[in-house]
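As you look at this complex, bear in mind that one protein chain is not there, while each of the others sits in place.
Going in written order, the chains are labelled A and B, and every chain counts its residues from 1.
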Amino acid sequence: MMYVLAIFLPLLASLVAGLFGRTLGDRGAQIVTCGAVGTSALLSIPIFLTVAMEGHAVTITLLSWIQSGTVDVSWALKFDTLTAVMMIVVTWVSFMVHVYSVGYMSHDPSIPRFMSYLSLFTFAMLMLVTSDNLVQLFFGWEGVGVASYLLIGFWYEKPSACSAAIKAFLVNRVGDFGFALGIFGAYFLFDTVSFDVIFAVAPEKAAATVVFFGHEWHAITIVCLLLFVGAMGKSAQLGLHTWLPDAMEGPTPVSALIHAATMVTAGVFMVARMSPLFEYSATALMVVTVVGAATAFFAATVGCVQNDIKRVIAYSTCSQLGYMFFAIGVSAYQAAIFHLMTHAFFKALLFLGAGSVIHAMSDEQDIRRMGGIWRHVKVTWALMWIGSLALAGIPFFAGYYSKDVILEAAWAAGSPVGQMAYWLGIAAAFMTAFYSWRLLILVFHGKPRADERVMAHVHESPAVMIVPLLVLATGAVFAGWVGYELFVGHEQLHFWAGAIKNLPEHPALENVHHVPGWVALAPTVVAVSGITLAFIFYLVAPVLPGLLAKTFNGVYRFLLNKWYFDELYDVLFVRPAFRLGRGLWKGGDGALIDGVGPDGVAAATRVIAARVARAQSGYLYHYAFAMLIGVAAFVTWYMFNAR
Amino acid sequence: MTQTFAFSSLVPALPELFLTVAALALLMLGVFRKEDGCRQSTLLAIIAMAIALVLTSQLGGSVSYAFGGGEAGLFVMDGFGAFTKAMVLLGSAFTLGMSGTFLEREKIGRFEYPVLVLFATVGMMIMISANDFMSLYLGLELQSLSLYVLAAYHRDNLKATEAGVKYFVLGALASGMLLYGASLLYGFVGTTSFDGLAKVFGAEHAVRPSLGVIIGMVFVLAGLAFKISAVPFHMWAPDVYEGAPTPVTAFFAVAPKIAALALFTRVITGPFGDLAGEWRQVVIFLALASMFLGAFAAIGQTNIKRLMAYSSIGHVGFALVGIAANSVLGIQGLLIYLAIYLFMNTGVFAIILSMRQKGRLVEGIDDLAGLGKTHPAMAFVMMVLMFSMAGIPPLAGFWGKLYVFLAAVESGLMALAILGVLSSVVSAYYYLRIIKVMYFDEALEPFDRQTDRPMRLVMGLSALVVLVFTFIPGPLLVGAKAAAAVLFPAAAG
Partner (left out) sequence: MIAALIFYMFAAFTVGAGVMVISARNPVHSVLFLILAFFNAAGLFLLLGAEFLAMVLVVVYVGAVAVLFLFVVMMLDINLSELREGFLTYLPTGGVIALVLLVELAVTFGGWAFAPDVEALVQAPVQAAASGVTNTEALGALIYTKYVFLFQASGLILLVAMIGTILLTLRTRPGSRKQKIAAQVARTAKNSVELVKVPTGGGI
């Protein structure tokens, strides 16, 4: 009961706030949604304790859903350690964001709608993490996609918000297509979509192959790669990442909840959930590692030169997701989930802090027009420092533990790709520290660059916005220290209790504790040097960055334009699509379809309809006659068909 | 000739007996009251139906017979009967609940109305439980006669009386065909009992049954096809639907249709179960013709009640696809389809009943223009229902069609399934047109505010069922499967 309640309270609240928002009023909607999600968050603690700490994993079957022939899918909630961890993260971050939104959105005219969307998202996310089969997972997957679409386009009168929402939807569609194919593939291979059965059968099918295009393929690899395409779309990995920065058009709490802490990590969660499958495909793991490491590096480089405060953090998110994926790639799923959890806290903190800054600066988002405001917003400033310290992986903050273990695992994997991931990760860690402090310095320190009117208006946010930040900051400071032993330390086997599977051939996590000292030390060293560099560039000698940008103009432009990904896609896909559309419209539609297709069919339909209507004359004897003809026709049919 | 008689042998027919007694009591109450108590009688009738529903749900756990020894009994009660009777009772109760205020406003409220609905319902339940051609015929007539009267209920309205007469004459013709077919069967086989017939045909399995049996079956099927308004025996439906008072139309579109389809199923899987090769061609033809005529003829309609008539013809076609599959899966699909159809249709008719401009009743599709602006909630419900009827996923209507077509495919009727999907595409055209009219056309005259509570309840409930079914279809699926399995004891055991 507690389990079911924790999942469905947000849905209930969403419905109430959405349908009766007008009657409830703004305050009512806020109370209902915050209350429901808060209760969920509270409930998630006992659930975590029972399921993860005491090791009582449960599956609750609610209803059978699709039951036809051999397809048998039910609604069921699966609670194991993985789910419990995700639940803690999702419900608590969501709760904080709900509370924060009360303050942040206070001037918005449609608060109930916003709160309803947020709760709806929370429900979909919980559905995603508690599903016990692929189809239900897909339902949650699409649910969070829809909620994300609604929330990005929340300010629908802004054209940029609308187009960002559509872009997010379309790019995700590419990933979802892969995911759906992956589900079909899994069903094809295992004859079921239920996790438990798939995982039980996976070892037997480890060597199964499918013939496709005249070539034999390793079946599990195909399924895993398709599923990973889905994960790439949702988690904004290199190639399908373009939607994430644009998604910052949504309100800041949305960015914090969806595009930092929860939804974008769904891909990581899904791959970790499918670990018993991925373990059997070395190729798939290799691909995951390469994509993850490349994303971590790529996003970090771009993050160094962005000027929009939220976009910097968005690229940082992208980069951190890359870390999680290459951790998965070297079979350190535990480390990935660990980082997912710590990241959720400090990245949500950073986003909400950024929101607080934006709030203070009268909706200014360009960091070149900020600076020197730390005296006015001391609490926010301190919290942003904490978040950045955690993000950069400075010792004893949350990020330190999780990022270190990931990098060590990459090294410890002992494979060439692992090595590559390690070095790219180190480089990314350096840049992470650099851009984090670039952001901090440009926003809070130095001379004010905003005009006086804005500066005069700078103020600390209200308590309702600060308190959630404090809670998240606590997480950002302590989560790593508290979780280390459980998640990746010596107690991990007992803690995960089989929720994640590692084959003995992939001992990365075991070897973490036996890496050379410099490997463990390197991340901290590069982080500190990154911070130092940022201080030199932006505080000591502010001319340097400009000089550098001029000297290496090509590189600078390349980075500023995000490696020209959007332009490339524009040329490769968008314009041809437009051209194709135009061609089809003029040639196909005009000539072909209007003549024969729908219009022709529609015309024919109308003609048939008119004929049929004429038969309906209204005369009784016509009707009776039609019946008699019918009977006579049937009888005649049987007369002549008598065998 | 002394036979012992135990009242316990009547238990399987308890819901019918109760409803009959209730109807008689209501009749007496109505006659001896001074003022006209349509509203009270309606309420009491609904309560009676609710009690009957409870009684029905208690039965049906196993197959039991009444009125006659063992399997030769005239009356059978089983899981299939309980399921379909529950649907019929729900449909009757819903439509009855919607009609109260309407009749009062049109000043034609009389206590006979609920009494007739009750008798019709009893007739339907007898039909569903028929285990003999004689009880089948009597149940059918009891239902039909009540319906004829109901169609002409608004006796000062020319259209209503015309509808009543048309329905009566054509219905009599159909009954004649049915009786003729039954008598042919009796003549060639020597029994009218379903079980007896099944035994004979089962024994004869190897040889082809004589031509007379086949012809008799064709006549019986034709008579039944009239009751479900399958093409080419459908022609009464548009005229009667349009002419009859709207609550009566709502009633026609739901309960009798479900009952007749249930009867059709029982006849075709019971006595004719072993003649599947013979009747399948007829059923496939009926299904195809109904689906396509329903789809095409509805396009040109301007009156929404007439449109619903064609829509229901189309739906019957889809339901017949499930029967044509002749498998547990097919009947399960049919039952799911009918259950969803029940809610969709009552919802749509609740909206049609609310179409009033300045107290005057309107029925044109164009009158719905601008509903999206003037009555957003009502328009939303209508939109959901229309999408569902068109079979747009993820709404309930989609699942209904899916199950039926899946069953057809599994039974090897691939072509039928494909043509069915095509016809549902055509039919989507007119459902979507209603949505277009509601949301994109300018309103001329807004409807009056709907203040009737039961009506709003029905609307909300139907929309809810249609929306929620996707997520919690479990109970219905399981129930339908159990009910369907009863008809195929061989497959189950």
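By definition in this document, a contact is a pair of C-beta atoms (placed from the backbone, for glycine too) under 8 Å apart; a residue touches a chain by one contact, two chains touch by 3 or more.
As the structure is a computational prediction, the values presented were derived from the model and not from experiment.
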item: Full-complex contact with the absent chain, from B:Phe188, B:Phe380 or B:Phe488; value: B:Phe188
item: Contact residue for the chain not shown (choose from B:Ala22, B:Leu44, B:Val122 or B:Val267); value: B:Val122
item: Which of B:Gly212, B:Pro394 or B:Pro489 contacts the chain that the document leaves out; value: B:Gly212
item: Hidden partner chain, residues of subunit B it touches; value: 1, 3, 13, 20, 27, 66-68, 72, 74-75, 110, 112, 115-116, 119, 122-123, 126, 134-135, 138-139, 141-142, 145-146, 148-149, 152-153, 155, 164, 184, 187-191, 193, 196, 199-200, 203-204, 209-213, 215
item: Absent-chain interface as seen on subunit A, which is shown; value: 621, 625, 628-629, 631-632, 635-636, 639
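Following the convention adopted for this analysis, only the chains that are shown with their structure count from here on.
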item: Separation of mean Cα positions, subunit B and subunit A [Å, integer]; value: 48
item: Residues on subunit A engaged by subunit B in the complex (per definition of touch); value: 62-69, 74-75, 602, 605-606, 608-610, 612-613, 615-616, 618, 620, 622-624, 626-627, 629-631, 634-635, 637-639, 641-643
item: Subunit B residues within the subunit A interface of the complex; value: 165-166, 169-170, 173-174, 177, 208, 211, 214-215, 218-219, 221-222, 225-226, 232-233, 235-236, 238-239, 278, 281-282, 285, 293, 296-301, 329, 402-403, 406, 410, 426, 429, 471-475, 477-478, 481
